[in-house]
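One protein chain is absent from this view; the other protein chains keep their places.
What follows is chain A.
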Amino acid sequence: MMISFFRYGTLFVLTLFSLVSLSFLLAHLFPGDLLTNLSGVAPKDEKERQLLATLWAVDQSVFFRFFRYCSLIFSGEWGVSISSGLPLYDEIRRTLPATIELSFYSAVVAVVIGVPIGCLAGLKSYTKLDYTINAVAIVNYSLPVFWLGLAFILVFSLQLNWLPLSGRISLLFDIPTVTGFILIDILLSNSLNKGEAIANAIAHLAMPVLAVSLISGAALVRLLRRSVIDILDKPYIASARSRGLSSSRIFFDHVLRNALLPILPLLAIQITTLMTNAIIVETLFSWPGIGDWLLQAIYQGDYTAIRMGMLVVAALIVSLTIFVDILNRLVDPRKRMPTNATT
């Protein structure tokens, strides 16, 4: 067990290291002045240039520059955005929680919808119910997320006027930013009408979360259905049945746990799709998250923002993936034996 934790630790450190080197390389690949690409400031006079050049070690050798780059990144000195001039650390600190919040709720909704329906389809396999669920799932799975979001906007906010069009919360509520997660912030604030504020925030969340979670939920339904059908074919289910166990006992003790196991590693891949969809949906609903921010950075040619935004999102997703891998190893006793990457 300790060995495999050590392996994952080295994997994590190596991956982070390669991501940091990649972002360092990007600063050299982007068009424009190297110093501006690293710091985000276009120096006005020779004195300022000199100051920045010593900080980012631009005139030193590549190795020393890379070393300085790493130490600056780990101390939170990420430079400033080229277009807005604000420190990138604060910008990302502001936008990242919004994205995490959106993705987290979408993941929760997708699991809550996907797992029971997937199990149901697997248990009733090759019946009318199963075919209906499968058909709905494959339709949902094939929907382009940006189009689904647009259709939601057209129907729910423009035609029916039920849900707000964009943003995270109505401007009438004055919620101080503490954690950056809107629902937690509302609970922490001493505003008079917390209930209304939460209802308003949830109304803002509903459409983007639904758009993302419908697609991920459909993928989950398909994976789980297949897995349940495979497990039901196994001899140990037949033996459990022959021993006269009740069907609910068979399902919860023998089927569900074994069916969820092969899904865990696939979930790691689903996380990246979910984040990608969240980034696209953000631009549609003007959700002030990191995806929206990154796209604005691209349109404006803000290279420091692109570089750091990419690094942070990639690091986040890599850590999540490795976390799911470790979880998978903890849950699955067959995988607790120390193995190496070759097998």
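Everything below uses one rule, namely that a contact is a pair of C-beta atoms (placed from the backbone, for glycine too) under 8 Å apart; a residue touches a chain by one contact, two chains touch by 3 or more; residues count from 1.
Please note the rule applied: contacts and distances are computed from a predicted model.
Selecting from "ABC transporter permease subunit", "Glutamate transport membrane-spanning protein", "Probable tRNA sulfurtransferase" or "Sulfide/dihydroorotate dehydrogenase-like FAD/NAD-binding protein", the unshown chain of this assembly corresponds to "ABC transporter permease subunit" (UniProt protein name). Of the listed positions A:66, A:89, A:104 or A:141, the one in contact with the omitted chain in the full complex is A:141. Here one chain is not drawn; of A:62, A:158 or A:331, the residue touching it is A:158. By the touch rule set out above, chain A reaches the unshown chain at residues 11, 14-15, 18-19, 26, 29-30, 138-139, 141-147, 150-151, 153-154, 158, 268-269, 272-273, 275-276, 279-280, 283, 294-295, 298-299, 303, 306, 310, 313-314, 317-318, 321, 340-343.
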